[in-house]
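Heads up, one of the protein chains got dropped from this complex, but the rest are sitting where they should.
Up next is subunit A:
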């Protein structure tokens, strides 16, 4: 198809052509960025937790009257939960990955350094590694005699007596790599305060923090051998087979209630729910962006239909003359399709520049990464397709114009 006649026709419809180009360019720019934002959200929602997500349950209970010995109480509860049929493993913990509520500490590599090296989360609780199902890549797990009661540790912190403080810790691979790039982390010391030095005895494959708002820092995690009592915001974590989760949760709650009918269950959920809740805003935003993209493409398509119909109606006579001079229906159809393709291409080219500009603005104000180049061809293909689909109706109508129109006055 020769494009020169098309260009000369378009030159006679400058204003409407430019409007169509502008609309396509704006749509292209917004769609590219919106698709990119959706990709970001989906990627975030896919963030690995490092735990056996489909096998975990979380229960939190609060006692109405404080137990006289919280550690004995917790041990009783854990023992009760272990007896529930089909339970594989039980742990107590101060927090769960993606649970929002978190305990964190400033890490220093030298007790005397004034500024922290980084801000990491600290998991406390017994039996965490086997229950969470996180993998130990090197070193050993925490042993029962590593553990110190919370209260004892706090008291020791006050008096500065380091004997009653925990001495070892597990860290994630990511944290190890961040603290000592390329070196063996086992045996190295991390300082939580000048007196609390923790020797790294094991490295975990992956364990996300509860407050994983920043993807880059989501794996800055330590597990410290501190024993929780049943008087803090402790969680009971239960591991079971995926298909047993509902029945185990019911049975576990019944067992805990039986031990003390007065206690209040504040949390009871599967880890799937934990993840769903943590990322609900991301999901809502992604859904909204999809809605905007669809609406935008519909509006643009309708705009193309409208303008193309107008052009067809305006050029009825010209089309008739061309048909009378021997142009086939196919020629006419292709003419309008090519015209749309040309306009869309110019629009897409402009749109790419605009998309890049919007991305720069977003990078400046919303801490977004640079728009990867792969989004440009995707945007281009989508808009070309939309253009071709939208123009098909008017173009077919144009192709149906009979040659006899040429002999009539209007």
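By definition in this document, a contact is a pair of C-beta atoms (placed from the backbone, for glycine too) under 8 Å apart; a residue touches a chain by one contact, two chains touch by 3 or more; residues count from 1.
Just so we're on the same page, contacts and distances are computed from a predicted model.
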Protein name, per the UniProt record, of whichever chain is missing from view ("Transketolase", "NADH-quinone oxidoreductase subunit J", "ABC transporter ATP-binding protein" or "Putative transcriptional regulator"): "ABC transporter ATP-binding protein"
Residue touching the undisplayed chain, where the options are A:2, A:115 or A:145: A:115
Hidden partner chain, touching residue among A:154, A:254 or A:385: A:154
Among A:136, A:292 or A:405, the residue in touch with the chain that has been omitted: A:292
Where the missing chain touches subunit A, by residue: 15-16, 19-20, 22-23, 26-27, 29-30, 34, 37, 62, 64-65, 114-115, 154, 157-158, 193-195, 262, 264, 266, 277, 280-281, 284-285, 288-289, 292, 295-296, 298-300, 302-303, 305-307, 309-311, 313-314, 362, 366
